[in-house]
Structures are given as structure tokens and as C-alpha cells.
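Supplied in C-alpha cells, the structure appears directly below.
A single protein chain has been omitted from the complex, and every remaining protein chain is retained in its original position.
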Amino acid sequence: MSQDQQGHDEHGHEHQQSFISHYIFSTDHKMIGKQFLLLSAIMACFGGFMAYLIRWEVAFPNTPAPFFGLVTPDKFNAIITLHGTIMIFFVGMPFLSAFPSNFLVPLMIGARDMAFPKLNMASFWITFVGAVLLVSSIFVPGGPVAGGWVGYPPLSASSEFTGVKIGAVLWILALACALVSSSLGGMNYLVTAATLRAPGMTFNRIPMTVWFLLASAITFFFSAGPLIAGAFMMLMDNAFGTGFFLPAKGGEPMLWEHLFWFFGHPEVYVLFFPALGFGLDIMATFTRKPVFGYKLILWCTGSAVALSYIVWAHHMFMSGLNPLLATPFSITTILISVPFAIIIFCMFATLRNGAIRLELPFLWIIGFLATFLIGGLTGIFLGSASADIYLHGTYFVVAHFHYTLFPSVFFGGFGAVYYWFPKMYGKKLNEKLGFLHLALTFIFFNGTFWPLFKVGMGGMIRRIADPSFYPQYHQFQGLNAFATVSAICLIATQVIFLWNLVLSLNHGPQAEKNPYQSNTLEWIADSPPPHGNWGPVLPVVTSDPYEYSKPGEAKDWQPQATNLPV
Amino acid sequence: MFEMLGNLPEQLSSFAGDIDSVLKFINLLTGIFFVGLEGYLIYLVVRYRQKKGKTAKYEHGDKAQILWILAFTLIIVFLDFLIDYKGAHVWATVKEDLPACDMTVQVQAKQFDWTFVYPDKDGNFGPNAISSYREFHVPVGKKIHVVLTSKDVIHDFFLPEVRLKQDVMPQRFINEWFDTQKVGTYHIVCDELCGYGHTRMTAVLHVDDQQTFDDWLASKEKEQQGGTAQ
Partner (left out) sequence: MDKNTTLPVLGFEPGDQLPTGHYSGPVGLTPGRLGIWALIASEIVLFAGLFGSFILMRLINPGWAEEARHLNLYAGTLNSLVLLTSNFFMMKSSKSFVEDRAEDARKFMVFTMLAGFVFLGIKAYEYSGEFAHGEFPTSGGFWSFYFLMTGIHALHILGGLFAIFLLLSKTRHEPLVSLASRANITGIYWSFVEVVWIFLFPLLYLLA
């Protein structure tokens, strides 16, 4: 992308640095953040293309997909597996956790860099290796792994059931890379926020984005360990023929399900928390109001993190788990909705009595709220064990989790990109193209996944390569075709964003330091911030992050630090 | 959201209606909240957009406001529990309590087909048991006890019209039950990705009247004895 050339113009003072130490093996937190962003964009192209192939096959089975050819059942199984793995671990995690944590955490707390810059660099390159392993698995003999992204054994644990051996090993290694990299990253963000805050940056003055990125890191940190252990076992099963998960060799497939979902459910919050954080910051800026219930939100976040570790079995109601366990896990599932409901209501209360500037980042966040709400509400269907007897494994589930993940990753993530873009590159994005991008994304996203609720209610099951084989699903052909056309349009819409990126980086107007009159520290730094962020003097924080519209003040904002010329 | 339930398949078992009523109840509640919350969101954004001469209110959330939020959250929790309370007996009926059944059938799954094994005359699943490949015949109105087991990977036994679903685990025997109320032909699908042929791993559920069922079973037995032993 043009990011590289752009960097050259912007970072004139770093010309002495070699290209490699500046762009490739950089230890600068901002460059590493941008590397994660670029990586997630590239991987999103793979994931998006696979989404298109899946939708094509479901709507128009047994017809060759343009630009690919016929999606046969073996290819279909591999594509759904790769789509899930890529989108969660190599798009969602870098885009929503690693990129903003790297770019924003030091800037927002007033540090010059991460606590462990080299570890930070390592964490990017481990993810990169993982991404390369995963993509390369497409080309190895036997093809890529085809056991579903949840990797249920015995199917995923032995080549005797799928015929895939090398692909499966590469998949687990890629998964392990992603897990290790995110753990190392999370450790770095935590230590940075704990030890490197600018003078005066007390806990009560930390912006919401940082709090939620940390919550995300902690949630990940304590849920990934068991899955890393599970990945080791899966690796040995696949590569060396052990039988951890193979009943024929005395193993237990259910063990993997527990290890996987102990991680898998918190992972949803790992991706949801950052979006909430961006949302609160962006809302405060554009409503010109303090965030409603700052401390209440933090308490809720803490309890949500704690509760996220004891809800996993609601993914396993149909797995042969003791049915008596359904009740306790239903109750914890209900309890975890409490903190999230309060946070969402606090967001509503922040809007109330505001003076809302309907600018682009804000509208992305409203799009995030509006769509995520549907994801949250449909979760109630699936959290009910008795309703799950019917809905488990149908397209209803597909629609539900896309309504939770897509709003977080894309609406929340793009909100953040549009909001912080001037700070990242010193250029403004084109507003008109941005609005178009938002409007079309919103329409086509709903067009893609809303019909799937109806299809799922009709009992159509997921992960079948050939719905034409099922006469009872022929009635859904129209809905499925509609969803597929919407999905193709949704993917095509993202080209607008890429075009906007290229256009704005090359011809966009120069951005000011603080285009939105926002309070938080990153807006005090230059756009883009130089190496070391702050020049000779560190900012000294003198006020809370959201002191907007304070009565009796001349202007309706008050930067958190005042010792630097603004 | 309301029109969504129109796609539900017909109700075959005695508990299908109960499951549907849970779905309908959740659909009603979430539908109300969906309309209310989305409406309120749009209202807030439109009502409080920036106007000349008006500034935002400087508020961090005082006790009274926070109490409002907590009260509203409590209502949601109450409704959540209500949903679970309503669903609990359905769950207990379908999954927890195995009633006295009229007959037992073993359902064997393997990549990529279903075999339904009926006990021999003495009620044993020995060498004389009667196997039916991809065709599941049951007498109407009777309670059927199914014992699910898999030979290789995890499958999932899903009868959409019965509203019964259960993962089939390798080398384990999972007990489920269902009954039927109408004669006809219905669907059986595998709802857990099980490999290359997963997409075609279906079977047919024939609900017959008692006479037809007995005839079918007898003919099946004869066929098996006459042909090569399994």
C-alpha cells in the first residue's frame, strides 16, 4: 500500500535510518501498530474472498464461482475453516486489539513507547509467521485443514478422517503463533499502562479506549493458556499419532471442546471490548459530553472479564455434556448480560443531553451500536438451553455471531480508523467517500445476515456444501441468493475504503493536530507523532479525559495536559 | 423480527410445541426491546444533534440517573430469568428425564451415513438385531428411546420436525427420546461438520401407523435372514 511511500515523506527526520529498521524491524510502537493494520487488511482480503466463495456455494450450489471455479465439498470444508481462523485470529485480533493497542496505548497515557519495544516487534513477527503458515497451508499436498474453525476432534485430530495432514499441522502452528503473539502483546500493553503513564495520569484519568484495550488483553491472557495446551496436544495427535483426543486410542474429544470454548467465549469479548472503548471515546468527543458513569462502566467491565471465564459451556449444550449443567451455565450467561447491558445504557445516557456533531467516526459508532444490539438480542435465543435444542448449528447461529463480531470488528474498527487516521498519517480521509463507505456497509451487512436469521429459523443447518441436496431448503433459495448478492456487494464496498486510503494519503488535506477538539493526550502530539511522541517534555496530565462543555469555561473542551503548546 | 418464526417446520413431537413457545416468547421480548432500543437510539441522535446556541449538559451521571439504569437492567435480568424459567421444564422434558419408552432403537453414525438398529425379538442388540440403512421407521404415537453412538468422528442427530438435536460422540452411548404425532415422512440431518461427505449425510424418518411399521420390520427381518448375515 502507499503507506510506505507516505511514511517517507512524513518522517523526514528519520531518513538516516535504514529502510529495514524503520519499516520492517521497527521497534516504534506506531510503526508496529501500522504493520498490524496492514497485515489485518491483507488477511481480510483472503478472508473476504473465502466469505464470497462460501456464500456463492450456498446460494448457487454446483455452479462454478467466478474467479475460482467449482467449490467442491472438500474445498468448501477447507474454506469455511480458513475463513473462521483468518477472520478471528488474523483480522479481528490484529485489527481490533494489536493495532490500536500498539498505536494508541502509549499515546493516550503519555508514554514514549511500549515498555518492551523489542518484544513488541517480536509479537508482530510471530503473528506474521502464523499468517504465512496459514496461507501456505493452501498450497501443501492434501490441502488446508478442513475440520471447521473450532477444530473438533477426532475429525481435526487425525488425517484418517479428512485426508489432511500437513495442512492440519500448519493450521495448529498458525493458531499457536497467533495465541502466543497476542499473549506477549497483551503482557506488553499491561506493563506499559501500569508503569509508563505520564505524570498526573492517575487511574481515574485513563481514557476508556485504554481501559477497554487492557480489559481485552487481560481477558485474552487468562483464557489462551488452556487452548495453547490443547494446541500442543492437537499438534501431537496430528503430527506424531498420539491419541489425546481420539477415543479409539483412549482419548477424549470433549476435552478439546472444553479447552477450546474456555478460550472461545472470552475471545468474543476480546474482540468486543476494544470496540466499546473506541465507542465511548468517540461518543464523548462528538457529543461534547463527559462519558456517563465512568466508574460504573469500569466496574462492569471488570465483572464482565471475571464472568467471561465461566460461561463457556453454553456452546456445548448439545455436545453430550451432562444436561444438569445447562442450568448453571444458563444462569452465568444471564449474569454476564448485566454488565454489558449497563455499559450500553451508559452509552445511551452519554448521547442524551449532548450536542451531537454528526461526523463520520461517530456515525460508524452508531452503526456499531445499532447492529450489535441485534447480535446481543439474538444471543438470548441461543443462551436459552431449550431454544438451543432447535437453533444450535443452524444459520441462526451464523447470523448471530456475525451480528456480534462484524459490528465490533468492522463498525467499531472502522470508526477507530476514521477517527484516528489524521493522527496516524497526518492526512484527512475524504468525508464523502467515508459516508458512502459507511452507508453501503450498513445496508449490505444487514442485507447479508438478516435473511440468515430467517433461514436458520427454518432449520437450515450450517456447513453444508450443497443445499440443493436438501429438498426442504429449496424454499430458502431466494433468501440465500439475496444474502449472497448482499455479501458480494459488502465485500465490493470495502474497495471504496481502499480507494479513499490511497487518495487521501496522496492528495488528502493536511490534518491539524487536533481536528475534533478532543481532550485526550494523543491529540496534543504532532500529526503524525514523531519518534518518541512528545518532543523534549513529557505531557503533564492535569484533568480528567472527558471534561467537555464544562459550565463557565470559554471553550467546550479542556485538553488533559496543558503544558504543551496546543 | 416477528415474521421470522413463519419458517419453523411443522411440529411432529409432543414437545415441539413447547420449544416453539419458548422461541415465540423470546421472539416477543427481544422484538419489543429491539424496536424500543433502536427507536430510542435514533431518537437520541436526532433529538440531541448540535444546534446553534445550545451546549451539551455537563453530567457524569448522578445517583438518581444511575439508579434508573440499574432498575432498567434489573427488569432485563428478570425477563432473562423468566425465559430460563419457562425453558427449564422443556429442557428437563427433552434432555434430562428419560421417560418409559415403548421401544429402543440404536442410532449408529459413521462417515457419512446413519444406520438404525432395532432390537431382535428378545430385545437384544445382538447378531439378530435388525439394521436399517438411512431409513428410520417409527410407529406413530409411541415414545422412542434412541441410543446414539458414532464409529468415527462427532456427528449430530438432528430431527428438525421433532425439534430434537444431539451430538453423537464416538464410542459413547447417549440416550435421547422423542415421540411422534403424525404419520408422514420427515428429515434427519447431520448437524456437525464430519468431513468430506458431511453435506450428504442425511436419512429419512418414516412415521408409520403400527400395522405398517410391524409389516416393515417383519419384512426387514426376513430380508436380513434371507440375505447374507451382516
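First chain written, first letter: the chains are A and B, and each begins at residue 1.
Throughout what follows, contacts are C-beta pairs under 8 Å (C-beta built on N, C-alpha and C of every residue); 3 or more make two chains touch, one makes a residue touch a chain.
Just so we're clear, the structure is a prediction, and the values are computed from it rather than from any experiment.
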Which displayed chains the hidden chain touches across the whole complex: A
Option touching the unshown chain, where A:L70, A:V132, A:A229 or A:L498 are the choices: A:A229
Hidden partner chain, touching residue among A:M114, A:L363 or A:A487: A:M114
Absent chain, residues of chain A that touch it: 12-14, 16-17, 21, 27, 106, 110-117, 183, 187-188, 190-192, 194-199, 201, 221-230, 232-233, 236, 240-244, 249-252, 255, 259, 262, 526, 530-532, 535-536, 538
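Here is the rule we go by: only the chains that are shown with their structure count from here on.
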Gap in Å, rounded to a whole number, between the CA centres of chain B and chain A: 31
Residues on chain B engaged by chain A in the complex (per definition of touch): 1, 3-9, 18-19, 22-23, 26-27, 29-30, 33-34, 37-38, 40-41, 44-45, 48-51, 54-61, 65-66, 69-70, 72-73, 76-77, 80-81, 83-84, 87-88, 90-91, 94-96, 111, 152-154, 156, 158, 160, 163-167, 169-172, 174, 187, 189, 191-200, 202
Residues of chain A touching chain B in the complex: 73-74, 76-77, 80, 146-148, 152-155, 161-163, 247-248, 253-254, 287-294, 296, 318-320, 323-324, 326-327, 330-331, 334-335, 337-338, 341-342, 345-346, 348-349, 351-358, 366, 369-370, 373-374, 377-378, 380-381, 384-387, 389-394, 453-455, 457-459, 461, 463-466, 469-470, 472, 475-476, 548-551, 556
